[in-house]
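Quick one: the structure is below, and I'll ask about it shortly.
The complex is shown incomplete by one protein chain, all other protein chains being positioned as in the whole.
So, subunit A:
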Amino acid sequence: MPVQGIRAVTTARNGVGAFILPCKRLDFHYCDWAGSSRGMVAFLKNTLPSFAKANPQIEIRVSPRPHKHPVIKGHYINGREKAVCVRNLEPEQIFQKANLLKEASGEKLKRTKKPVTSINESVRGIWSPYHGDLKSV
């Protein structure tokens, strides 16, 4: 056999070609009785229909959670979930939180130290000590 093939799997580059929104589901939980849910109930009544219409790629679930603070939970493609407590918040603030969950990638927050992260090879190549001018001692 002169040359054999090694089986591999292609890696995704989300946004190169197609872009899949990482947030796949948003759960809105509210309480009908408690005062901390007042903003959430107003948000669900007034803002949520337009929010859902603007983001058709997100599945939206609304369910009561009696005697608890209101919560928004985001479920992501990578299997993780993010929950934000929105007690005593105004509808506009809740909208911002929902937007934050929508735009999140689902990954744990981490500090980026390099300006560019890429899986492509460096165009310039890696520096080699054995090439270039020979150093005489």
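Assume a contact is a pair of C-beta atoms (placed from the backbone, for glycine too) under 8 Å apart; a residue touches a chain by one contact, two chains touch by 3 or more; residues count from 1.
One rule holds for everything that comes next: contacts and distances are computed from a predicted model.
Comparing "Large ribosomal subunit protein mL44", "Elongator complex protein 6", "Protein rogdi homolog" or "Translation initiation factor eIF2B subunit alpha" against the UniProt entry of the hidden chain yields the protein name "Large ribosomal subunit protein mL44". Within the complete assembly, A:Gln4 is the residue of A:Gln4, A:Ser122 or A:Ser136 that touches the hidden chain.
Against the chain not shown here, subunit A presents residues 1-14, 16-18, 20-21, 24-25, 56-61, 77, 119-121, 128, 130-131, 134.
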